[in-house]
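Shown here: the complex without one of its protein chains, the others still in place.
On to subunit A.
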């Protein structure tokens, strides 16, 4: 970095003793000159060090500040400023100014050159011409409707041709028409474009042009064929083809098998050997005919397994233990949320307002509770009371049907116990 080398040069020789090399003849004139030079340099400095050089100034200040501790450097600075090496500092600053000027200059001329180039080149190079031509050309977009229209047109054409054929002698006309179309000259614009592209080739321009024109002709033929043939041919072709599916697992295996990042002890990369055998075996394991070498497990044992009694407490504990041992801490936030949802800490989304409450009962079971009042007396204050209770329960959305029935049951039991007492009253 030229900036710092300047200061390194300034502070370079640490063994420089300013006291010794103070010039003996530091006359007043010399001093003034030095001062003037210093002032000039200081004045020129801000002119040179603007904008981008602010960091340099800051660096300079930082460097001065950092080394302020050592008095020697201060003295050095002082000496440099006043008498020591004014010319060198001036030179350094002048170089900096020169360098800065030179840096600014290249950027300005390059801008101007690019502008000039852009203005000049457009008209001249054939490449630009070609690009312009291609940009001007319109792209014919065939939508579905258009395609159907084309189909209808060609069907009509075929019908008319068939009619003509019946009369006879039109087939030759058709063939001649095709020949005429084939020999129809290509679009002049395309020809021009082809010539421009060929001219931009480094060598064999004529050959390139002829090849391009041949390609164009072939392209035109194919498009004409397609337009006449319609979609029928394509359908026939595609129906015979089958799609080879590659499972993402296979794909991943193949990709990972290509590059191995394992390192040997020496630091050499372990290249994979021939993994084709493994992949072949992997594919052949699942596919292919069964050899029926191994007999299936007999159905008796299967039935025996199924008829095992419900798992005991010890089995449950064992299963819990296994789960607790094998579970890993969640790798990311998603797994953490899954764990919480399983524990019941986090609700299930989308939020179901009747999450823990739905007992599968219909609304009429909640509202029409008079059928539970069969055991109660039909007259009297108790009946009145119970009817009020039922009215309240029917309006309660927080209790399940079971809880409501339990409520009524409790009252029934209570009044049964108090029957004798009530009869005394």
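Just so it is clear, a residue touches a chain if its C-beta (ideal position, glycine included) is under 8 Å from a C-beta of that chain, and two chains touch if they have at least 3 such contacts; residues count from 1.
In this section, contacts and distances are computed from a predicted model.
S.K.: When one chain of this assembly is omitted, its UniProt record names it as which of these: "28S ribosomal protein S14, mitochondrial", "Protein YIPF", "Integrator complex subunit 4" or "G protein subunit beta 5"?
M.R.: "28S ribosomal protein S14, mitochondrial"
S.K.: For a quick check of understanding: of A:254, A:320 or A:384, which residue touches the chain that isn't displayed?
M.R.: Looking across A:254, A:320 or A:384, the contact with the absent chain belongs to A:384.
S.K.: Among A:241, A:293, A:351 or A:425, single out the residue that touches the unshown chain.
M.R.: Of all options in A:241, A:293, A:351 or A:425, contact with the hidden chain holds for A:425.
S.K.: Residue by residue, what part of subunit A touches the chain that was omitted?
M.R.: Residues of subunit A in touch with the missing chain: 381-382, 384-385, 388-389, 407, 410-411, 414, 418, 421-422, 425.
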